[in-house]
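The structure under discussion appears below in the form of structure tokens.
Only one protein chain is missing from this complex, and each of the others stays in its spot.
So, chain A:
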Amino acid sequence: MAPHLELHALEKRFGATRAVQALTLAVGKGELIGLLGPSGCGKTTTLRMIGGLMPASAGRIVVAGRDVTALPPHQRDMGIVFQNYALFPHMDVAQNLSFGLEMRKIPAAERAARVTRALAMVRLEAFARRKPRELSGGQQQRVALARALVIEPSILLLDEPLSNLDANLREEMRNEIRDIQQRLGITAVFVTHDQSEALAICDRIAVMRLGVLEQLGTPFEIYERPANEFVAGFVGRVNRAPAERLADGRLRLGELLVQGSGTAGPGPVTLMIRPHRIRLGDGALEGPGWNSATGTVTRRTFVGDLLSIEVTVGPATLLVEQHSFAGAPGPAPGDAVQLAWRAEDTLVFPARVPA
């Protein structure tokens, strides 16, 4: 499938700092791609360059084979949903939606029909005559989405659209965004700093840090096969422990010898193990492909559905998460416990050279 949106060596410099560096990315038609990273990673800058709100310092932006790098925003045909929604306060909901259609010289009758359809899509038919400030945050968010989509843009750009909503609504809205995006088959770029949001709805995720693309992959690839220590640490929670790769490929963690994935080493490496992939047990899980260790519980935190337990194993402290059971409260601090985890869940990265 030919890509619908291509970024070629896109770059943004602010004075000496390079906010986005040589970013090359191809987004397929109808794909929802996430730009994920901590603040200052260049994700919003990238989105603003795609939307034409900020000129690129270098590189090209190509939409459906056409170079749009030099086009002003009003000629780019992109729908943007802003973090603060940016609804026009002096227009009611229907007028907000109608604005983009007026700019496209759509006749009044068709405009009205399309506005009605777009409002139905976000289930706000009854609110057409309300002013934005008379709507709740979630409703404003849906109006912003409808306003960006009613113009049937070639690309939908979403800039942290969920960050101003409370937790319950956020999950509902992200699914709604995904549903609508799928139904319309529209190519979309979704900027977020929330890894669970990105994992939940994106077809592919581009993880960025300090203006550099760290990894591009499906949510599964990003989570299970992170390209480096940063991606592993940013996407999901993870235990980190310094270790050493021996000549035979095994890893030495204090007194303990374990097996791991990857080819980093020999020499100093960093082990990363996700807390929920470690099992607490009595040794029965041991077998080929499993690592096991004995440790002492130092802390136990019960948060209802999850039990998280800190276990000291030699020089390392590992966080272990498991679902709680009504049967037993789990081990208490001071208890000795058996831990087991799969070799493939032991991510191994070259130890970072101290700067």
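Quick notes on this structure:
Throughout what follows, a contact is a pair of C-beta atoms (placed from the backbone, for glycine too) under 8 Å apart; a residue touches a chain by one contact, two chains touch by 3 or more; residues count from 1.
Criterion: contacts and distances are computed from a predicted model.
One subunit of the complex is not drawn; among "ABC transporter permease", "ATP synthase subunit a", "Carrier domain-containing protein" or "AzlD domain-containing protein", its UniProt record names it "ABC transporter permease".
Screening A:Gly37, A:Gly59 or A:Gly79 against the full complex identifies A:Gly79 as the residue touching the chain left out. The hidden chain makes contact, of the residues A:Arg114, A:Arg147 or A:Arg174, with A:Arg147.
Interface note: of A:Leu53, A:Ile186 or A:Val337, the residue touching the hidden chain in the full complex is A:Leu53. Residues of chain A that touch the chain left out of view are 51-53, 72-80, 82, 84, 86-90, 99-100, 103-104, 131, 147-148, 151.
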